[in-house]
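One chain of protein is taken out of this complex; the other chains stay put.
Then we have chain A:
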């Protein structure tokens, strides 16, 4: 019997096929980056082969808590997301913008040579695909284009993975960003790990993905394979650790800048900026100028920055956002409300990183729920 017709070409590969995928990408000149175990966390770093993936590991995530835990199987993608996001490659934490040379003849500015590096990302989750699409809007769709970001983005080959585990702080279902990768990838994998097999259903998302699949040992995917993959995603969707009611959320936050909950959360917030560093969509940066002792060369470097620092809103006379209350309010209201005004989507993808990596366990879903439950009723217009 023929399987249900699918919108996309699919195939089945096994672990050998996945190894071949990594090799084929490296062979095509890509720097292959994906999840690997380091410093008691699953982070994104260079992958040489299949053994670099965190086989047999998962993580326990809760508000302010992240622990690796051994699985009782050898799943390669049996975890959610760690502290890294792909922005560290597309929108790097430190980037030289230009150098300047001063001599008796004048002053010359030079942009750095564009890097030749082409990334292949292996293991991009559905929420992260949405995060990348969100940063695309920031850097590529305004009146100006960030050429460096654009080049890295254009060249990137993306292998998505449909999630087989929901993290304790995940809420992609609420944000409608996952757990299934719907678009924005070259290939998407679903790990099918059963007693008698360890396969991956491959979906093709682009001509480049189709061409790469042809280079891998693969076989035809049948109806049972598709049903098994659907079941993996459905099970993950049913196990979200968190939920966030998004109905009316934008107006709720924008109408309640003086809600007492902002004082409450300010009591717990250390303004450390962890949430902004781990957030896959937070894009804010600052700049630093460096110069040599002779005063002939200078360079300007762009660095990730956080709206939680006092310096972020500094104007002569003092910072605009002096209080932790105002800085938390700025971050959360931007993320869940004014982002929609600016870019047409929420700035939140439901990955849960800000909850997990908050040292005091502040939970954006809980803060939003409390404000919703205790906000004064809106007056009728």
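We take it that a contact is a pair of C-beta atoms (placed from the backbone, for glycine too) under 8 Å apart; a residue touches a chain by one contact, two chains touch by 3 or more; residues count from 1.
Following the convention adopted for this analysis, contacts and distances are computed from a predicted model.
With the options "AmiR/NasT family two-component response regulator", "Sulfhydrogenase subunit gamma", "Multisubunit sodium/proton antiporter, MrpE subunit" or "Sugar ABC transporter ATP-binding protein" in hand, the undepicted chain maps to the protein name "Sulfhydrogenase subunit gamma" (source: UniProt). In the complete assembly, the contact with the undisplayed chain comes from A:322, out of A:9, A:74, A:238 or A:322.
Although one chain is not displayed, its contacts with chain A can still be listed: residues 97-98, 100, 102, 106-109, 111, 138-139, 142-147, 254, 257-258, 283-287, 289-291, 295, 298, 300, 302, 305, 307, 312-317, 320-323, 325-326, 330, 334, 338, 341-342.
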